[in-house]
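Missing here is one protein chain; the remaining ones are kept as they sit in the complex.
Each chain gets a letter, A and B, in the order it is written, and its residues are counted from 1.
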Amino acid sequence: MRLFRNAQGKARWLLVITWLYVLWSLAPVLLAVRISFNAGKSRSSFQPLSWKWYWGDPDRSVLHDPALQHAMVNSLKLAALTMLVTVPLGTAMAIGLHRWRGKMSTASNTLMLFPIITPEVVFGVALFMVFTQVYTNVPMGFPAQLLGHITFTMSFVVVIIRGRLTAIGGQYEEAARDLGATRVQAVRLVLVPLLGPAIFASLMVVFATSIDDFVISSWLSTSAADETVPIKIYSAAKATATPSLNALATLMLLFTLVAVGLAGFALRAMNRRGGEDAGAAGGLASLSG
Amino acid sequence: MADTLAATPPRRRRQLFWPSFALPGVGWLLALFVLPIYAVGAVTFGGVDPVLRTPQPQWNPLHWDFSTLSDVLSRVFTGDLQNVFLRTFAFVGLALLGCCLIGYPVAYFVARKAHRSRSSLLALLVLPFWISYLMRMMAWVNLLQPDGYVNRILHFLHLQGPPHNWLNGDWPTVVIGLVYGYVPFFILPLYATLERLDGRLLEAGRDLGASAFQTFRSVTLPLSVPGLMAASVITVLPMFGDYYTNTYLSQGSPKTQMIGNQIDQYLHQSSQPRTGTALVLILMAMLSVLMVYYVYTTLKQQREALR
Partner (left out) sequence: MSTSRRDFLARSAQLGVLLGAGVPLLQACGSKSGSSGGKVDPIADGLKPEKGPLKLFNYADYVNPDVIKAFESKYGVKVEITTFDSDSEAITKLANGAVKVDVHHSASPATVGRLIEGKLLRKLNKTYIPNFTNVLDAFTSPSYDPGSMFTVPYTIFSTGIGYRADRIDAATVEAKGWDLLWDPKYKGQVEIIDDYREGLALAMLHKGLNDVKDLNTSDKAVLEQAGKDLASLVGLVNVKVTIDGYKDIPEGTVTVAQCWNADMLTATGYLPSGVDASVIGYWYPKDDIGVVNSDCMGVMANATNPVLAHLYLDFMLDKANAELNFQTNYYLPAVKGLDADYLISKGYVPENLRNAVLSADQQKKGVPFLTLPEATDTLWQDTWSKFTAGG
């Protein structure tokens, strides 16, 4: 137990495990990114660097393969539209659930938590059934995928925004009401600006979640026309795929990381109390002015 | 909207103010979450067109026909589907064990021991969260090719002679793949709990003469149980429904099929949609305890946060 006795000082073996884990978790992805720059067709070893699979190859690069391009456009469109619908819906729901007291509120709140933990295959099958049996006027493919993505990302927004609402408490709104604002004004001029960074973070989180989704998109897809990048990666996994698949995945990774980076930035800004007070002060100032 | 509000007496209007924010979202979830789940039941307990074999859902619970479900249940408990359920439990169990063995030390170190490097380590722990799951699996497929780096490294270390095809339906490949895929989801909730542990309790343990190991076993570990539970639930639930990891990493070998694969097969490739949906219901029923546990603890936390 020599190692444990060391724990107060330097837990060396913990340090080693942690860094090994970090290496293990990220190295394969870095290798996959590196392979996307291969000059040759190999997806198992490094070859000289090139942009061949991004735009160099006249047939199979991401820029020139219509199927890959189509998948990318689909994914981006889906993520962008999902984000634009889910976040307002989820934000309003979070505000409502936070303030609304009573049995119905508890029930709604409980309901809201279930989509987070429902296994995706269950979610996918359920949506597949409802779109083929009930909402038959919603075409399978992109429209159904969009509705599905909005549904499974909404609860994330509610959770993020609620966390923030708990942190800010009610005092700013009360101050606004004391200054004579109506409740709608208090929400619009004080609460929403205070939630700004959280809303922004939600936008990014939803974007990143939607863009990475495979199961729901795949259950609601009917043909090659509504393939997204994860579906493409899944179906073209076999040995014959070229590094253009890695290039495609790398590009999507870039989009996601930019989105997440921005979200992290927003959350960090939000955690600096100065910024928050200033924002609230601005809202209150506009009320009194 | 303004008109209807004006027409309502003020007290009722006040009562409806906050609910009106929540209702669009609640309505959405009723229409696109609750009803779909109900539809899974309606299909399972309904009929099927004898010629086209399309489901004819039965929406009225009074007319539900439970024969498909009981057939499938008997196949799961004593028949040909038993294998696949046992295998799924074994894979998920082993993968969870792997997550604990890797995740606990890592979460513990970052939360309690890493001081200067904490924020950068945390960022590195969160990173895999945001890398597409399938891209991470694809990375493994790249590595595990017969001429890939895993074989080359093993060969270099003289651990292995001729190259081994890892993507051939070996269960360790799938279990390790699951651990790789889900361990980031395990670490973060655990980290959150460990980080909040009261350091004074640990000091008290040390002051009372306990060794570091004793303190860990009788103070730290019991205190991290809620975090371990949350982390386990949040990783185990999606793993039970997983069907793409094993397909992706064992390329269609029957030896690694999980429940999700059977669901996929019955709904996509057969004319027995009801068997597929019955499997979904059975899966949900098995997981309901875990799901309710998660919801219960989350609601409790919410209430405590508000207090």
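Observations
Here, contacts are C-beta pairs under 8 Å (C-beta built on N, C-alpha and C of every residue); 3 or more make two chains touch, one makes a residue touch a chain.
What you see is a predicted model, and the numbers here were worked out from it, not measured in a lab.
Although it is not drawn, the missing chain touches A, B when the whole complex is taken into account. Among B:41, B:57, B:103 or B:227, only B:57 touches the chain that is left out of the view.
Among B:261, B:277 or B:302, the one in contact with the hidden chain is B:261. In the complete complex, the residue from A:132, A:202, A:217 or A:250 that touches the missing chain is A:132. Touch with the hidden chain on the side of subunit A covers residues 41, 101-104, 131-136, 139-140, 222-225, 238-240. By the touch definition given at the top, subunit B reaches the unshown chain through residues 15, 48-54, 56-57, 59-60, 75, 80-81, 83-84, 87, 146, 165, 168-169, 251-257, 261-262, 265-266, 268-272, 275.
Just so it is clear, only the chains that are shown with their structure count from here on.
Taking the mean of the C-alpha atoms as each chain's centre, subunit A and subunit B sit 17 Å apart. By the touch criterion stated above, subunit A contacts subunit B in their complex at residues 1, 4-8, 11, 14-15, 17-18, 21-22, 24-26, 28-29, 31-32, 35, 43-45, 89-90, 92-93, 95-97, 99-100, 104-106, 108-115, 117-123, 125-130, 133-134, 147-148, 150-151, 154, 158, 162, 166, 183, 208, 211-212, 214-215, 229-230, 233-234, 237-239, 245-246, 249, 252-253, 256-257, 260. Put simply, subunit B touches subunit A in their complex at residues 17-26, 28-30, 32-37, 39-40, 42-43, 55, 57, 102, 105-106, 108-110, 113-114, 121, 124-125, 127-128, 130-136, 138-143, 145, 147-149, 180, 183-184, 206, 211-213, 216, 233-234, 237-238, 240-244, 248, 251, 260, 263-264, 267, 276-277, 280, 283-284, 287, 290-291, 294-295, 298-299, 302, 305-306.
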